[in-house]
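Of the protein chains in this complex, one is absent; all others appear in place.
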Amino acid sequence: MSKFNFPESIRSRPTYGTLEARAGKSHLFVADAEGAEAIIDLAKTDDSLMAKSHVIYIPKDTGEKYTSQLEKLGINQLYVGPSFAAAQARLQRTLERAHMGLQLYLTGTEGLMGQAQRDAMTAGIPHTAIQTEHRGSIGRRMQCVHCKGITEDVKIDPFVCSHCGLNLFVRDHYSRRLAAFQAVCIDAEDPGNVPPSVELYS
Amino acid sequence: MTIQFKDETFRGDYTYKNSDWAIKRFPFPFHEDSYMYSVNMEQHKGGPEGSIYEKRFDVDEHYLSEMRDRAMVLADDPLRCQSLPHMTLAGWDLLELIMVSKSEDYPDMFELHRDGDQWRWVNKPMGIDDSFTFMDETTLPYGPMEYITRQTQGDFAVLDQRDDNLWMDAGMITTQADWSLDFDIGMNFFEWHAPVPKANEMGIFIRALKFLLNVQQGAPARRLNWTMTVNPLLDTSPENYHKWGVQKTELAPENVGEKQHLRVELQTFFRLPRSNALVFPIRCYLASFDDLMTVPKWGRRLHRVIRDLPEELATYKGFIDNRPMMLDYLSAYDDGKPTSDGIWPDLESEPERS
Partner (left out) sequence: MSGVEKINVKVSAIVPLNELVTRFEFKRTDGALFPTFSGGAHTVVEMIDDGLTRLNPYSLMSDPMDQGTYAISVRRDDEGRGGSLFMHNNVKVGDDMVLSNPVNLFSLDLRAKKHLMIAGGIGITPFMAQIKQLDRAHGNWELHYATRNAALGSYVDELTATHPNDVNVYYDDDKNFIDLENLLDGQQLGTHIYVCGPKGMINWVRGKTAELGWPLEAVHYEEFLAPQPGKPFEVKLSISNKVITVGENESLLEAIEREGVDAPYLCRGGACGQCETAVIGYDGKFIHRDHWLEDDEKASGKKIMPCVSRFEGKTLVLDR
């Protein structure tokens, strides 16, 4: 099952809903991996939506599993790309020439949704007007508050910063501007005393 | 009075010290023998002569050393000063507010000469004499917010007001109580306060926001906040926590009085006219326990407050592990006598310690 119920947390932690079709002439989707399921579910609720939609999809490690299903939805413009970084220029160009009233739908992992949201906010869409639905991995995009490096898909706490090597614990404090959660040194007051890592939400 | 500026450090050998004058005017933050969060706002319209409330932007004996420390922090990490693109106008508002206030409140130290948009700013203590065109960024060495806050004690959060909320969209943050501007920039009032324990349940944040949204031009407000710091370290940033965190473990019974500092923030709030933004200066004052114990009332009260503080607050403020050691020290200064209401030292009226 690709859905996960996040426990209640602090006000800065993003929360996600269920995508629903909204009024508007043009509709843009950005999704990765199991996020495709949310698009397929939404397409069932509205016959006309996909014909007005542009979908940017990054399968990640799901391979061909969802692409053939997406191809059958009658999507006006479907792009399947190898990574968010590869798709980003396309997303930014699409936003740059878009008009007010564009509806944006993000679905899949938190890292994908956060990064696409950041580009959309830069283009002028308020974050509250962007729909999000989490599907798939619960891995998080973490920023090391010390060296500022980003570590993707963090699933354990504490973890080691992939840039500076400090032992970091995972906070729920989240920055939309960085599209990342905050990670802070766990053994600053007692160097070397690092508890064993556990799976997030375990 | 003429201020004798001190040459001191807030890192390494930590030569920071308060004079007797600075201790007497220290903003002791507890008006009674217990503490709980409250909005505790009042109008920022002066205060007793010589007190830190008297001027709009207090200048004290630590001015030059604090500005030197700020410059060192910024050289190490320029991300401590940031302004989102739409906040430049608010930066000019802030520059004007500080220049006008300081030149009126301290005419012997600061001068502002204005001829239309041609301005000349003289900061005698720092040896600055700059002429520039108001609202023309190309005529200043930094953006307007960075320029003026490199010359003004305290951190500055500049908040945009929109959609019935306040947004942390610019700031100069180098003396913070463990929060990161680089991380929090762009957040709204509830989001940047999210890590405060119980923030969700406390209607107090909703009330505080409502108050701040209605702070009007010409009617600034203020409040005090506090935490604890081992050593007179201004830059207690999350960025450098892996470097300074260990200092907390260096506290020992024989050095508590000298090393443990009460860190008080004078927070003020001014509506900025052209941008309708709100500036939130956060001025940090540090006093060692030894300094504070020279005022008998503060000795009694600090012991009672720290002793009775709820555990989650002591954890949030980062001194839960050191609390027993702090209480051992403080209890010697609490003879059980009653204390007078309010934050002032009341040296004449309060009893000597028995």
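As written, the chain order gives the labels A and B, with residue 1 at the start of each chain.
Here is the rule we use: a contact is a pair of C-beta atoms (placed from the backbone, for glycine too) under 8 Å apart; a residue touches a chain by one contact, two chains touch by 3 or more.
Since the model is a prediction, treat every value here as computed from it, not as a measurement.
Chemist: Could you tell me which displayed chains border the chain that was left out of the figure?
Modeler: A, B
Chemist: Out of B:Gly218, B:Pro253, B:Pro324 or B:Pro338, which residue would touch the omitted chain in the full complex?
Modeler: B:Gly218
Chemist: Sort through B:Ser275, B:Ser288, B:Asn322 or B:Thr339 and give me the one touching the missing partner chain.
Modeler: Here the residue in touch with the unshown chain is B:Ser275.
Chemist: Give the residue, chosen from A:Leu78, A:Ala123, A:Val160 or A:Leu200, that touches the chain omitted from the document.
Modeler: Of the candidates A:Leu78, A:Ala123, A:Val160 or A:Leu200, A:Ala123 is in touch with the missing chain.
Chemist: Of the residues listed, B:Lys17, B:Arg68, B:His86 or B:Arg307, which one is in contact with the missing chain?
Modeler: For the chain that is not drawn, the touching residue is B:His86.
Chemist: If the hidden chain were put back, which residues of chain A would touch it?
Modeler: Interface with the chain not displayed, on the chain A side: 22-25, 95-96, 98-103, 123-126, 128-129.
Chemist: At which residues does chain B meet the chain that is not included here?
Modeler: Per the touch rule, chain B residues meeting the hidden chain are 43, 84-87, 89, 135, 160-163, 214, 216-219, 273-276.
Here is the rule we use: only the chains that are shown with their structure count from here on.
Chemist: What is the distance in Å between the mean C-alpha positions of chain A and chain B?
Modeler: The answer is 37 Å.
Chemist: In their complex, what parts of chain B are in touch with chain A?
Modeler: 79, 180, 182-187, 190-195, 199-200, 238-246, 248-249, 321
Chemist: Residue numbers of chain A touching chain B in their complex, please.
Modeler: It is residues 10-13, 143, 145-146, 148, 166, 171-173, 175-178, 182, 184-185, 188-191 of chain A that touch chain B.
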